[in-house]
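Handing you a structure now.
Note that one protein chain is taken out, while the other chains of the complex remain in position.
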Amino acid sequence: MITVLLFAQLQEVVGKERIQVDASELTVTELKEKLKSKYNIPQVDQVMTAINEEYALPDDLITSGDIVALIPPVSGG
Amino acid sequence: MITVLLFAQLQEVVGKERIQVDASELTVTELKEKLKSKYNIPQVDQVMTAINEEYALPDDLITSGDIVALIPPVSGG
Amino acid sequence: MFKSMFEIVDEPIQVEEIIKKVTRREAGAITTFLGTVREWTNGRKTIYLEYQAYKPMAIKMLAQIGKEIKEQWENTEVAITHRVGRLDISEIAVAIAISSPHRKAAYEANEYAIERIKQIVPIWKKEHWEDGETWIGDQLEKVNYPSGEPPIIKEGN
Partner (left out) sequence: MFKSMFEIVDEPIQVEEIIKKVTRREAGAITTFLGTVREWTNGRKTIYLEYQAYKPMAIKMLAQIGKEIKEQWENTEVAITHRVGRLDISEIAVAIAISSPHRKAAYEANEYAIERIKQIVPIWKKEHWEDGETWIGDQLEKVNYPSGEPPIIKEGN
């Protein structure tokens, strides 16, 4: 099981703060495809991803138990 | 009568915070010469001068009643 | 009491406290930057802002910025606090304090800190305008992964 955290506009579009994805291993890109087909979030291509609080690359592997965050363009400061 | 204010090392060298100079009109340069001959302050050539709280040029005129300040290199901040 | 140098808080930011964190006998200069809620942006009136953070990662990224600064500017100390939740006009969203022996580094490092916050710290701002609301993103007008890489180098890479 992979936990996916949502923030800002993504949280509002999906209506949830987190999604549980039933998978044991997949890449960031694969996860994004999965989320696109299951939820109506086209923005998912334009967000960065963090795995366990570290920024990740599209080919990075996510394994069961990981916490993934979808990170829309940040606007702090 | 012209009042001359002294600060920092000049105040310590002369041992006074102010000097009264008996003159009705003279230039900044003339005032400095007068001070050099009367008080032992060779540094006077290296200080800036203000007349009534405005920086002055060597040829600017000082008249009786003016307050002149001798301003050694500043070191605030 | 131990005070962390990098914090995400819900309450109003006390600037003096953050300055205290970086005050040291070696320092001759302390710069602070306060990001405050501005009423007007491009002719549009803001009523209030709402900030959301991915808190644990945001704190990590603030610490990362602190580390980058200490690598680039010798003998600096860095404290950054970002507030989340609802903020009214003129309230402080972020406070950055940098101390250093000399002023040049304190200015440069401070400006670097706010630039990096706007790049890598997972915090989002929602503008509540007179006539609507919107999440703000991509302030830097850059696409994501402009270099094809995330904006920080991971440890061990």
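So that you can tell them apart, the chains are marked A, B and C in the order they are listed, and the count of residues begins at 1 in each.
By definition in this document, contacts are C-beta pairs under 8 Å (C-beta built on N, C-alpha and C of every residue); 3 or more make two chains touch, one makes a residue touch a chain.
The model shown is predicted, which means the values in this text are computed figures rather than measured ones.
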Where does the absent chain touch, in terms of which shown chains it meets?
B, C
Take the complete complex as the reference. Which residues in chain C touch the chain that isn't displayed?
15-16, 19, 23-40, 89-90, 99, 101, 103, 106-107, 110-111, 114
For the chain that got dropped from the picture, name the residues of chain B it touches.
5, 7-9, 11-12, 46-48, 50, 53-57, 69, 71-77
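Just so we're on the same page, only the chains that are shown with their structure count from here on.
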Just give me the whole-number Å value for how far the CA centre of chain A lies from that of chain C.
24
